[in-house]
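Selected chains only, in their assembly positions.
Labels run A, B and C following the written order; every chain starts at residue 1.
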Amino acid sequence: MGLKSPKEYVDSLRDERTVFYRGERVRDVTEHPVTRRAIDHVAADYRIAEEPAQRDLMTYADEGGQRHSRYFKVPRNAEDLLRRREMIEASTRAGHGVVLLIKEIGTDFLFAMRAVATAMHAKGKTDYLPRLERYHAQCQDRDVAMAVAQTDVKGDRSLGPTEQAHPDYYLRVVSRNKDGIVVRGAKAHTTGSLLANEIAVLPTRALGEADRDYAVAFAVPANTRGLKMILSPFSESSPSEFHHPISGAHKIQDTLTIFEDVLVPWDRVFMDGEWQYAGAIANTFVQFHRFTAASYKLPWIDLMVGAAMLMADVNGIARANHVREKLSRLINYREAVLAMTKMSAIQHRMLDGGIAVPDPVLSNAAKFHFAENYHTMVRHVQDIAGGLLVTGPAEEDLANPETGPAIEKYLGGKQGVPTRDRLRLMNLIRDMLASEAGGYHEILSIHAEGSLETQKLTIVREFDAKPLLDFTRRCARLGA
Amino acid sequence: MGLKSPKEYVDSLRDERTVFYRGERVRDVTEHPVTRRAIDHVAADYRIAEEPAQRDLMTYADEGGQRHSRYFKVPRNAEDLLRRREMIEASTRAGHGVVLLIKEIGTDFLFAMRAVATAMHAKGKTDYLPRLERYHAQCQDRDVAMAVAQTDVKGDRSLGPTEQAHPDYYLRVVSRNKDGIVVRGAKAHTTGSLLANEIAVLPTRALGEADRDYAVAFAVPANTRGLKMILSPFSESSPSEFHHPISGAHKIQDTLTIFEDVLVPWDRVFMDGEWQYAGAIANTFVQFHRFTAASYKLPWIDLMVGAAMLMADVNGIARANHVREKLSRLINYREAVLAMTKMSAIQHRMLDGGIAVPDPVLSNAAKFHFAENYHTMVRHVQDIAGGLLVTGPAEEDLANPETGPAIEKYLGGKQGVPTRDRLRLMNLIRDMLASEAGGYHEILSIHAEGSLETQKLTIVREFDAKPLLDFTRRCARLGA
Amino acid sequence: MGLKSPKEYVDSLRDERTVFYRGERVRDVTEHPVTRRAIDHVAADYRIAEEPAQRDLMTYADEGGQRHSRYFKVPRNAEDLLRRREMIEASTRAGHGVVLLIKEIGTDFLFAMRAVATAMHAKGKTDYLPRLERYHAQCQDRDVAMAVAQTDVKGDRSLGPTEQAHPDYYLRVVSRNKDGIVVRGAKAHTTGSLLANEIAVLPTRALGEADRDYAVAFAVPANTRGLKMILSPFSESSPSEFHHPISGAHKIQDTLTIFEDVLVPWDRVFMDGEWQYAGAIANTFVQFHRFTAASYKLPWIDLMVGAAMLMADVNGIARANHVREKLSRLINYREAVLAMTKMSAIQHRMLDGGIAVPDPVLSNAAKFHFAENYHTMVRHVQDIAGGLLVTGPAEEDLANPETGPAIEKYLGGKQGVPTRDRLRLMNLIRDMLASEAGGYHEILSIHAEGSLETQKLTIVREFDAKPLLDFTRRCARLGA
């Protein structure tokens, strides 16, 4: 096999996984309206892979001519990374600006884990690499949806795993037996877990020798016994197309994911105790994942820029100097994020096992630039749109004959544009940037894929300073 | 009379006013759950005026010893303005950071209208001043709640009132008769209109001679025939105390306010055709109102700073350098807004009729500083709180025995702080800064009380540059 | 006595002090052109104290009716601090925007030392307070110019005084005898030392018990044996009035100040070994001094704003939207710094001994706001001025008949403004903001009176968070 249909994907989720939502067990995620909406959103991944126009981008043929989702293709060069970026952008466009993330992050894990397993292999830890390769091949063959659970709940963040009030604030191996390892702990904000077939787990940080039992990486099916997912209720929108043109149909789902003494069979264990490699896997994963992040942000930014431009026109202020100023900032923002993302692919580095990873300075700089400036860009779009964003009437008021005609009359903008279209634009902007979903996206901008601080640290650490320091020493005549 | 009780206030709203919400006529605003919540929020104004500890601040005694709401007191000096600021701050604190705005804005109108009426009086337009004084006295005696409708719907914003596709994009006088004037038009985002007894109306901009019919200011009772209010459905929260500790009980209500050929009796008309004064009243009103704005922002900022500090502590990151950096920015922000607001009172200017108006450069600078930096401050608080803000569980999950204990266990932070308190803090921050209400407050920050651009214009226009220019000329030896 | 004349002040500097400049000993600072220029600049302090219009501001009468420089008056209330601010502003205006700093900083030291000596007095260290009071009285009576040497050279800044490569990187007591203490070390960037009669010394940071010998505060005459000052040659301008309208006559002088086993008599020693108070004196001094800083920045900012406005007019761009935008930023900047400075006086705190100190949160916030935004404000002014700032012709080219007329013709701006005046404005801006002096002022903005980081720390540490935390806890229903 190689490619699932959307229907096969949906069917694959009827597996009795343990999901809670607002205090209730969700018996079948394909039936509950909230989870079903999320499933329909991400099923676009399988849908567009079947579209003739997108097929070449979304899939590739292996040496035997078998087609697979392109996500599973190990990147070997700039071209592979650039195509991956394009694919992520395209699938996010299919999600109307909202990332699908059912293969992006899982394959980020597979690539990183493969590189680290290769490094461990060279040091005599020879179990992991063949396991990971088999697992990777199976995932590709079954065209699975994958989630990744990385962020531990952490307790007091000023303390390490073994210093906490209880030992489970970071996920750990509590016992080992002939069948596998038993793990306990909880991972916070796992995106897409309830939409995935497989859930991969890896450490969230570098570890010391005393933290050996926390140095664990593995993958389990989503319906594994002892695995509980509590779906967050926040940023849920009504499905109104008028009021919530984006979030009514497209949104990201995160769970608190609890491992209550879950048994992981040995052939799914990719790290167990190799604390020296915890930092490497945590870090390599995020290098891939920040590139994914920078890639999937683009359609969202494009919607911001596009909505600002259309709104300026409809409001009759497109020629105002301060509006042009704001538009220029929005365009610059877009171009900087995109250019650094592309250049991180072009100037990639090679990891163990011949895997191409985007240049970490550039991918982090792209992600940081996005995050650091996001709120200001939100403000520019809100500013252009006007206060009506949050004081306008409801769809039902438009339908009401006592109020509808007055609304049509009074809330028009530039002549020739229907009032409803003006309100639709307002609603688009409010839904994206001034709503539950808007709040979610602000948090996403700064907390997903690592914090602002982590990105700064990475940038300084990974920067190749030597040529600059040599040049500076020469110009300053140090030692003269 | 002089002071209403909260109950009297609530009763006063049962007057058959015409309010629509989500396509339905609201028959009694004191009964509908959404409007009732808003009424309970603003009734705090009447409640705290009765509290012994706040009485001296919230009320004052006139020469005859009669106590009135202090809002109605015409400011004559710095002390009056400083007390007014303090009163606005106190009542907003009673609203848990959310302004009440049922007397603040109305009295801003009364003061501005009085000054402009005084100026018109001196030019021979002698009807308006006595009318306004009588109206002011009645409002005070009846302790009324007031809303102000200023912002016209505007149509194409690049065009003036008479250049629009239809003549009603700005509110105007369509006819005059022996009883009064008849007005038609619509005002956007009128805050608190459904909670008010009186609605005051004034022009939104300077006007030319051709715009004579648009130069109109007046006040009408909220249940006046022909007056329709369409309440915006956006940023409505569930009343859950856990999920929405602020917005579940405290929120601002705005309407699209439509005047369908409303008759305004002559004794309620304060401007009718004096287009030369349209700019003056529009501008003087906002000078008072930006001071009100800068004053009522403080408790909200205080909640942001306080929540950031508590959250940093609970998360165990209070000593992290980058957290201290963010806290220092938040504190600076607070201090700058507060200092400029106070100084605008201390360095007030005197208007016609001996009315003290806050220094417009400083009050605009305070408001601009607030607005320009708000989104960045939001980001700092969100950053300190962490991603759990929008990925955490529901209240019902805490109550569910299958998930509650695991949540209690895993979502703890610093030892000694109950998990529920950590989640309450998260919820506070999400409710304020990453939710429907959060979106509303972002828009409020930049669009309420005039746009960023208007504030910049005012600052440059009102700045007393002469001493600086003289000093500069001397230092540059111009003309030497 | 009570007040010196300018001439008496100049004469007082002929005392054989040890000053080096560009490798040469300066025999008489009143004769060397560079130091004489600086003397003439600061002598304005004595000059304006004699001017009838400024006399009441610059001086005060003690209980006996004797007039003294107001700088020496211990601040007891808001009024004293506000007058002090005004006095600093006025004397800096006399220096064409460049602070004089021959009494401002010295009296900052006197006030801080008095408060700390009072605290030590209460703990049984009873020598210091009477000494300090006598010294203060003598300084006032002799109307001395004072410099303060605080910043140690510090060596490796990651190490404390006793951890350094050699023990003299922080100034310390090397021995004690019946006459006094003997001190060794060097202080960096001592402003105005070569212009002062007295040089006060205090620790630069909090110290531990092992650092006892570094906990030392005292004052010595500038011509004390063993005291060497090396005057920095940087930012020296030609005295051309045309090219350097400000820096040609007004500039700050800093020395590296070396104490080669200097004997300090006991009656001039104000701290010797009380390491517990090192942090207190270092910190209290800067609280006063940051208020001084915030006060003396204003005339410089005023010149920036004034020059930008005049330049915009002369270039014919005063009505361009982007210029108005920049002017509004400049005005806001001025207003924020000024409002926080004034409020820090109004909301002062009281120290031991009944001394009023400006509110440290506000004075630090004022200083921080100044420093954080200075470079951006510089950019706005440079932007308005245009590239001609640094590509224009020399004064001599104007005088040359082969080039002068063409320059007059071609470098005109708006009609009616003489070309020379346009060039004078350009020169003013270049001299202030794009020259050696400009570089100096950029460094001054961020390094004088403590670094940006220190100000942030102070703001967080000194902020009275309790009311905000209580309010937040209540709104979040913590513990509910």
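Definition applied: contacts are C-beta pairs under 8 Å (C-beta built on N, C-alpha and C of every residue); 3 or more make two chains touch, one makes a residue touch a chain.
Please read these numbers as outputs of a predicted model, since none were measured by experiment.
Counting every copy of the one repeated chain, the full complex in this structure comes to 4, with 3 of them shown.
By our rule, only the chains that are shown with their structure count from here on.
When chain centres are taken as C-alpha averages, the shortest distance to the whole-protein C-alpha average belongs to B. Between chain A and chain B the centroid-to-centroid distance comes to 39 Å (mean Cα coordinates, whole Å).
In chain A, the residues touching two or more other chains are 322. Listing the residues of chain C that touch chain A in their complex gives 321-322, 325.
On the side of chain C, the complex with chain B involves touching residues 93, 96-97, 241, 245-246, 299, 302-303, 305-307, 309-310, 324-325, 327-328, 331-332, 335-336, 338-340, 342-343, 346, 361-362, 365, 368-369, 418, 421, 424-425, 427-428, 455-457, 459-460, 463, 465, 467-469, 471-473, 475-480. Taken in their complex, chain A has these residues touching chain B: 20-25, 151, 153, 155-159, 165-166, 168-169, 185-186, 188-189, 228, 230, 232-235, 243, 254-256, 258, 260, 315-317, 319-320, 322, 374-376, 378-379, 382-383, 386-397, 399-400, 402-403, 406-407, 409-415, 430, 433-436, 438-440, 442-444, 446-448, 451-453.
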